[in-house]
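Yeah, one chain of the complex is gone here, protein chain that is, but the others are all in their spots.
Our next item is subunit A:
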Amino acid sequence: MFFFFFFVTAVILFGVLCLTAFMAFQVRHSNHSAKIKPRKEKASLCAVLGSGGHTTEMLELIKHFGEEFETRTYIIADTDTISEDKAKEHEKSRNNEKFVIERIPRAREVGQSYFTSIASTFHATVFAVKLIYNIRPDLVLLNGPGTCIPIALAAAFFDMIRLIDTVIIYEESICRVKKLSLSGGILYYLGMVDCLIVQWPGLKRKYPRATYIHDLETKTAVSSPDTSAADKKSI
């Protein structure tokens, strides 16, 4: 009898937990109309730099941000020095001294087995939670490396419990033509990102909730008669 009541209570509590989580999730995603209204002058940015090509692609995007992103934090995997140099070089090129480089333990080294990567991801998540709580970014930019999962989890968590107000953007690498990367897939199916950018039409067809990068071009670029725009649409 005792076990029966225990079981029922457990089920009810679990149900309440799920419901709360679901509502938090809904709140996070219904918040959009508020997010679209211009209301900020300055914002803080937090970008996760991966290794090699990921960093290049990320800086390519960050280049287009100006003074409005006043405080910038670059999060880099523990073992990566090249990305740090690239980030420093970029900030130097725009004469900005106000940036911080944070290091986070790697969630998954290239080639590490899926099982051991669960443990190291947990370790990285603890770090990420502390980090995001301290930075309180308005914008989190991610683009592929394993490190970005704990950061996304932490940012989405704080956003869901409304401690901070964060927009999470994931940009899939141009190398991904047919299938999202592991990190991209996880974030897509968990629905943790506000916007997932893909760069190939095939991906948009397969993952309809993603945003195709050339669609943004046609949306904004009505006034500029770009000759290549028509060409791109036909891809």
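Quick note on the criterion: a contact is a pair of C-beta atoms (placed from the backbone, for glycine too) under 8 Å apart; a residue touches a chain by one contact, two chains touch by 3 or more; residues count from 1.
The criterion applied here is as follows: contacts and distances are computed from a predicted model.
Chemist: Assign the chain not included in the display its UniProt protein name, restricting the answer to "Queuine tRNA-ribosyltransferase accessory subunit 2", "Ribonuclease P protein subunit p14", "Hypercellular protein HypA" or "UDP-N-acetylglucosamine transferase subunit ALG13".
Modeler: Record says "UDP-N-acetylglucosamine transferase subunit ALG13".
Chemist: Among the options A:100, A:126, A:163 or A:177, which residue touches the chain absent from this view?
Modeler: A:177
Chemist: If the hidden chain were put back, which of A:24, A:43, A:164 or A:186 would touch it?
Modeler: A:43
Chemist: Considering the whole complex, which of A:139, A:180 or A:210 touches the chain not shown?
Modeler: A:139
Chemist: Looking at the full complex, which residue from A:104, A:167 or A:210 touches the chain that isn't shown here?
Modeler: Answering carefully, the residue with contact to the hidden chain is A:167.
Chemist: Where does subunit A touch the missing chain, residue by residue?
Modeler: 35-41, 43, 52-53, 56, 60-61, 63-66, 68, 138-139, 141, 167, 169, 171, 173-178, 194-195, 197, 199-200, 202, 211, 213-214, 216-217, 219-221, 228, 231-232, 235
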